[in-house]
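A single protein chain has been omitted from the complex, and every remaining protein chain is retained in its original position.
Moving on, here comes subunit A:
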Amino acid sequence: MTQRSLRTASRASIGCARVKMASSFWKGVVGVGLFALAHAAFSAAQHRSYMRLTEKENETLPIDVSCNQLQDTDHLESHACVVFLDTASLVLCFQIVLQTLLAFVITCYGIVHISGEFKDMDASSELKNKTFDTLRNHPSFYLFNHRGRVLFRAPEQEPSTPSAQALPSNPLRLRKLENYH
């Protein structure tokens, strides 16, 4: 029994293995995308706290200098500092935004591939392969008084069934079988 199952298993598992390997690649993609998203969020938070710190420094500059004559030049200096910090932080901002968007797209793409097969929008298309063979079977109404009861009976069981449920109709069915042979 186990040998036969091993043979079927090796045939079946080739198909399964291919599907499984493909799905673990997409799972990796989703993982990478989520990690990149988290990384972008973390760096955005860090950047924001950094911006808050440097802006505070800029604001404290004119407050520290109480002298009015020095205010203009200090303003110019602080403006220059602010301008210099702005370009660097702008680039960083842009980079973080880009990373967020890319990570989001990669995660979405990966999830679409993991989430299994899509169904057609057309409701009738999934029925294209359905046949009456399966449509006519109503499991709640299955009858068991069909010829399968006799056809599938093992040959040793036929002559002497010691079960107490030997019914009067059984000999009739056996006689019908004998007429066949």
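Criterion: a contact is a pair of C-beta atoms (placed from the backbone, for glycine too) under 8 Å apart; a residue touches a chain by one contact, two chains touch by 3 or more; residues count from 1.
Here is the rule we go by: contacts and distances are computed from a predicted model.
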Seminar exercise, completed: Expected UniProt protein name for the omitted chain (select from "Glutamyl-tRNA(Gln) amidotransferase subunit A, mitochondrial", "CCT-beta", "UDP-arabinopyranose mutase" or "ER membrane protein complex subunit 2") would be "ER membrane protein complex subunit 2"
Exercise. Going by the touch rule given at the top, which residues of subunit A touch the chain that is not shown?
Worked result: 1-2, 5-6, 8-10, 12-13, 16-17, 123-124, 127-128, 130-146, 148-153, 163, 165, 167, 169
